[in-house]
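One structure below.
With one protein chain withheld, the remaining protein chains of the complex are depicted in position.
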Amino acid sequence: MLVDSPPEPSAETAPAPPRRRAVRAAGLLVSLVVLVLVAVASIAIGAKELSLEQVWHGLFQDSGTYGDVVVGERLSRTVLGLLVGAALGLAGAVLQALTRNPLADPGLLGINAGASAAVVTAITFFGVTSLNGYVWFAFAGAAAVGVLVFFLGGSRGATPVRLALAGTAISAALYGYLQAVMITDEAALGKMRFWTVGSLASATSDIIWQVLPFLAAGTVLALALARPLNAMAMGDDTARALGAHLNRTRALSMAAATVLCGAATAACGPIVFVGLMVPHVVRSFTGPDLRWILPYATVLSPVLLLGADVIGRIVARPAELQVGIVTAILGGPVFIFLVRRRRTAQL
Amino acid sequence: MNPDAHARTDADTDGETRTTRTTRTGPNHRRSTVSRLSAEDVTLAYDQRVIAERLSVEIPDNSFTVIVGPNACGKSTLLRALSRMLKPRQGRVLLDGQAIQSMPARKVARTLGLLPQSSIAPDGITVGDLVGRGRYPHQGLLRQWSTDDERIVRESMTATGVAELADRYVDELSGGQRQRVWIAMALAQQTPLLLLDEPTTFLDIQHQIDVLDLCAELHEEQGRTLVAVLHDLNHAARYATHLIALREGAVIAEGAPADIVTAELVEEVFGLRCQVIDDPETGTPLVVPAARKARTAAVKSVGVPSVGVGKG
Partner (left out) sequence: MKAPRKQAPRDQAETAQAAPARVSRGRTVRTVGGLSVRVDVRAFTVVVLLLVAALTAGVVLIGTGDFPISAGDVVRTLLGNGDAGQEFIVNELRLPRVLVGLLVGASLGLGGALFQAISRNPLGSPDVLGLGQGSTAGALVMIVLFSGTARQVTVGALIGGLVTGLAIYLLAWKRGVHGYRLVLVGIGVSAIVTAVNGYLITKADLVDATRAVVWMTGSLNGRDWEQVWPLLGLCAVLVPLVLGNARALRMLEMGDDVAYALGVRVERTRLLLLVAAVLLTASATAAAGPVGFVALTAPQLARRLTCSPGPNLVPAMCMGATLLVVADWASQRVFGADQLPVGVVTGILGGVYLLWLLVTERKAGRI
């Protein structure tokens, strides 16, 4: 028979010894350094390679040379990658804690499909053509579907399969709509086929400023939820016995996750698997304490996203592979590995 | 081939088992003749996790054998191996002198029935239909529902007291009724050997006794051989004719409950200090855990086997 793993001990009840805490803090610092390195690589690597001096020059002594212009463009792309990556990782960690389900992910939960359907509607029926214009539609669509999936997936007793299937089913339905529109409207097809794969290539400072307030608010909210989510990890009854406000925590977590994913998807199209993968990786060395998982996920997710973006630029030079494709191709196998490794029998 | 000889050689190769057997084996067991179901020197494992190594067990014919032991000692694993759900990594399980893995699935299913812990009632199925599915190994594409099938299904439902529920939907039943329906399905399979994995889990005390009484009846009146995994040591001691105590995948003792259930055995197997007294109703051994003060004096306390909580 398959033995369900016992509920993971909470860090609330067993505070980490000071030494482990120091190790974790040091690890976080190292992760930050890695993030900076990846960010620099993201600025330096591309169709035109830049040396470190050129990067430095472009960042701090902008004098309008060709290299400086390239740095400027890659800078907004990198900043957007940082923001979006952090948002996706954080949202994934919150969703996984909220649903007590290591498979929850904004992509699997249909938020991407909601954003896509809203964007195609915007293009075809409202005549929106600029990327900046898409943002609000994508955001609204993502939010609507996020809420819908959560309720259809069984809000309280949401099981891994039920949520995943609710998300997939709604995605399937929305993609049907998407196809109908794209078949009848060639212009929409021309735009959508690039938007739906998820890319950082079109980043501009306008888009960054549009989504920044949402991402900032969502990040603060999500980080503040670490303690109540820790309590909820042990089951509703235990959480209630510990004095957690279940419904409030649940509503706030869902709101934080939806705002984060919605804004991220609005800014650069659907990017899957970052939110799924990073919290898993993080959990493997921080343990189940969300007060560590959330900061780590915030730092390491952009590492993955920017890394995938850089890879996408390297493998298809001088053109590039959209980051959404790279993350799915890297993340899919990880997902399957996780499914295979989990020794669960429950449905 | 004489399986008794097997048991002897096995015991000789396995030092620990031999000592426990020779010291604790009850007289019943010595007399046991050809046994239809036995595990020979089996090593049981899930993936990399080894549950039991070189385990040999013989199920006496026409016995009501109960396997007991602390959580995660390999009780259910052993039952799964005996019912060919789990293929032993080494050794073999013999049914009527043949390796069970090599026998045709249907032939085994007509000889040996199993009530597993996890079973799913299909949506919207009625009790009668579910019990009827137990006839599967006896049916064929052109022999889908004979008069025998009908009679046996009705008898099985009567025996378990669910006959009047025949038209009800399984989803609507209480836990106790549902468990009896599943037992009825296993009965309808009409096998001389019946294996039950924790048949009393999730039942209240009255239904636990009902189910155990039913098992005892099946054993006494129809002469079937029953093997059950039970959590409650006192139930086991009262109903079993043959008891197998496992710990960490090894047989610690086996024999008639009256012969082997002692305070020392319970402490050895469960790590629980207790007294063993005579059951005032049946005279079988009754395990009474020592009071808290007495136990805290003891060095180790592994956990009390409790009714209906936790699965091995």
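Letters A and B mark the chains in the order given here, with residues in each chain numbered from 1 onward.
The definition used in the following text is that a residue touches a chain if its C-beta (ideal position, glycine included) is under 8 Å from a C-beta of that chain, and two chains touch if they have at least 3 such contacts.
Note that this is a predicted model, so its numbers are computed, not measured.
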Identified contact with the non-displayed chain, of B:Ala186, B:Val251 or B:Leu286: B:Ala186
Identified contact with the non-displayed chain, of B:Leu94, B:Val153, B:Leu214 or B:Ile244: B:Val153
Interface residues of chain A (partner: the chain not displayed): 103, 107-108, 152, 154, 160-162, 164-166, 168-170, 172-174, 176-177, 179-180, 182-184, 186, 189-190, 193-194, 196-197, 272-273, 321-322, 324-325, 328-329, 331-333, 335-336, 339-340, 344-347
Contact set of chain B toward the excluded chain (per top definition): 46-47, 83-85, 105-110, 112-126, 128-134, 136-137, 139, 141-147, 150, 153-154, 157, 163-164, 166-167, 169, 185-186, 189
